[in-house]
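Please read the structure below before turning to the comments.
Right after this comes subunit A.
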Amino acid sequence: MFSETTQPLWALVPSLLAIPLILATARRPNLRETWTLLAALSQCAVVLSMLPWVLEGHVIESTLWSLAPDINLSLRVDPLGFLFALVASTLWIVTSCYSIGYVRGTREKHQTRYFASFACCLTATIGIAFSANLLTFLLFFELLTLTTYPLVIHKETKAALSAGRKYLAYTLPAGLTLFGAICWTATTAGNLDFVAGGFLSTKHGTAETLQLIFLLFMIGVGVKAGVMPLHSWLPSAMAAPTPVSALLHAVAVVKAGAFGVLRVTGYVFGPELLRDIGAWTALAWFAGITLTMASLLAIRQDNLKRRLAYSTIAHLSYTVLGAALLSPWSWTGASLHLVFHATLKITLFFCAGAIYVNTHIENISDMAGIGRRMPVTMAAFAVASLGLVGFPGINGFASKWSLALGSLEAGQGVFLGLLVLSGVLNASYFLPIIHAAFFKTNPAFDRVAEASPWLVAPLVITATISIVWGIAPNLGAHAVDLAMLIATSVTGEHSG
Partner candidate 1 sequence: MTWSQLPILTPVVLLVGATAVLLTGRIRPSLAHRLATATCASCFAIAIALAVQVHHHGPTHYALGGWSPPIGIELVADTLSVYFLLVITGIALLVMVGAAPAVERDTPGRSAEFFAISLIFLLGLSGIVLTGDLFNLYVFLEISSLSAYTLVSSGDERAGVAAFRYLIVGTIGASFYLLGLGFLYSVTGTLNMTDMAMRLDPAAIPVRLAAVMITVGLGLKMAIFPMHRWLPDAYTHASSTATALIAPIMTKVSAYVLIRILFFVFGTSMVSIDLPIAQAIMWLSVAGVLVGSTMAIAQTDLKRMLAYSSVAQVAYIGVGIGLATPLALAGALLHVISHATMKCCLFLVVGAVELQTGNRKLSSLSGIGRKMPWTFAAFTAAAVAMIGLPPTGGFFSKWYLVLGGMATGEWWVVIFVLGASLLTATYFFRLLESIYTRQSSELAPIKEAPLAVALPIVILGLAVILFGLFNSRILDLFLRDAMPPGLVISG
Partner candidate 2 sequence: MTEFLQALVIDRWAYVFTILLLSVGLYGLVMKKNLIKKLIGMNIFQTAVILFFIQQAYKHGGTVPIYDTTVGARPELYVNPLPHGLMLTAIVVSVATTGVALALLVLIHRRYETLNEDELLQKLRES
């Protein structure tokens, strides 16, 4: 029952099982939240249990049943999927704790719907991570779109509803584009199974056809990854409660988009074909422009969550850029950034939420002096922002370093320039917040103290993880080993 091949299946079960349990215990909040925590813990445990197999280079595959002729609903654990699932399931634990503190602190309505949707989202995310072929991927990808919708409109205010509509207006057409691209691939290649290094080749069509398919794919997954000009749903979606923004709009949903980019470039098209049809340069430039523009736009935002949203857009493009450059180091960097950005950005969102619960302040201009009253929270904020800037000793440095090496390796020094520029811009929108928080005073905050332990503990944990991984990136999850495995399998060359 717990053999190697059924393990990916068991990874889906906890969050799936949690949904009916949460719905059934709607009247008993403590029990309901216990289910959430139990599901998160067991899901993470199941995912972690596969680590030894993955490190040994096993690809675990389990086929459930046939979805269409020659296409099965099947799950497959390879290093890339494992890395993504690990991030999502680990961060679900901390987010669950945080959510409990948050929704009780702000007395949110419809808490049952909230927790149930969250469990749905996690199921979909793990499904995306472990999809073995494009159709299974699409299935979970659209499921994620659907189940995130109730969370975006959770507050049911006018702003939330219009954010929800905007969210659908972006993601549904994207889903259809992806659908079209996958159908086209199925028609030309007759196969949809992911293969490291890609399964499409020049014999499947003219360069123009393949470029068009690639474009459709990129529109399909690019919306979730926030690649400009398809990004504008993300800042609006910040109308959702902060834990939603933290896990979904910093980790699960947007990372699912970035993960999709990695899957399509590395496992459908493959480096060789992308070089042949020249599509990688276009993608790289889109990513390069996005990461610069989004950083510039972030400076102009006064709402903290919106600033974080733009920063997310910029950092997702690091991953996209890494994928587009097609060199071993750039792929290592892209995979690492998928993980490391998650811990950093979730910390920042947690901090924003903690401040909001305590003071109901959302705007950066009102936050001067808050650091003296909430020192732990703001210290964690400082750690995470420095990590995103690329400060050595915090995990963001390791991924940025690999990306820098990757752009040199690919002979594209110009992107190294963009990475450095973006680092400077990161500093210019994060450091003023920290400076004002600690070195200014505001008498209005005299009676403010740290938020409840439910809120503070998670952000301390994620900040600590960031520092630990900054010093020893390979500790625990073997993130670097996995990233190198991914890079080797996709590019066929060793990095480092």
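Quick note on the criterion: a contact is a pair of C-beta atoms (placed from the backbone, for glycine too) under 8 Å apart; a residue touches a chain by one contact, two chains touch by 3 or more; residues count from 1.
Here is how the candidates were picked: all candidates are chains of the complex that A comes from, given by their letters.
What you see is a predicted model; the values in this text were computed from it and never measured.
Interface remark: subunit A makes contact in this complex with candidate 1 (options 1 or 2, touch as defined above). Chain contact summary for the complex, subunit A toward candidate 1: residues 65-70, 73, 138-139, 142-143, 145-146, 150, 153, 156, 161, 164-165, 168, 172-173, 175-176, 179-180, 183-184, 186-187.
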